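Quick one: structure below, then a few questions.
What you see is the complex with one protein chain gone and the rest in place.
Up next is chain A:
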Amino acid sequence: MASLDNKSPQEISDLLDEYGIKHGPVVGTTKSLYVKKLKEAMAKGKKAKPSSDKTYYREEEEEVTYVYRTPSKSETSGDGGSYMRSRREWAEGEYGHDTSYSSYSSSRPEYKGRDLVDEPYMYDTPSTYSSNSYAKPMKSEPEKPKAQKSSRLIPLWLQFVFFLLLAAFLYLVFSNMEANEAIKGIV
């Protein structure tokens, strides 16, 4: 790094602008002050660089974390893994409170082929990125699915189908009732 003391006032002025330091004219009395300021700013190293790199790394970090977590999740794929063939299940999952589970399980259809490698999984990461936000709470409760999985006798998707049928049936019942009765029924 070139010695700051040897730079011309114009160069120092340019450097100050680069680091976003407001300054006045670089004259005899102010030069040493600005040189010190520049050294401080360089030591910090942050100001001069655009922040776009940071956001890029943050995104990567999310993905990396996500990828890293899946090896532990794969252990718990269990019966849920064998069924989540498609997005349909993920869409259905929005009806219930088990959104996190469905997206959690939908994130691992590729995982079935775990033997092969993480490649299919990696490819799907961008498309399942939207489910990351759901997957995040999963970080704090990796144990819950494990515990619940063992207690599920009926597969998850079957429960959803059943629930939907029940909802449709109730809707039909209500729609066939007369208006007054329907309101009374609600109250």
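Following the convention adopted for this analysis, a residue touches a chain if its C-beta (ideal position, glycine included) is under 8 Å from a C-beta of that chain, and two chains touch if they have at least 3 such contacts; residues count from 1.
Criterion: contacts and distances are computed from a predicted model.
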Statement: Complex minus one chain; that chain's UniProt name from "Barrier-to-autointegration factor-like protein", "Actin related protein 2/3 complex subunit 1B", "AP complex subunit sigma" or "Queuine tRNA-ribosyltransferase catalytic subunit 1" is "Barrier-to-autointegration factor-like protein"
Absent-chain interface as seen on chain A, which is shown: 22-25, 27, 29-30, 32-33, 36-37
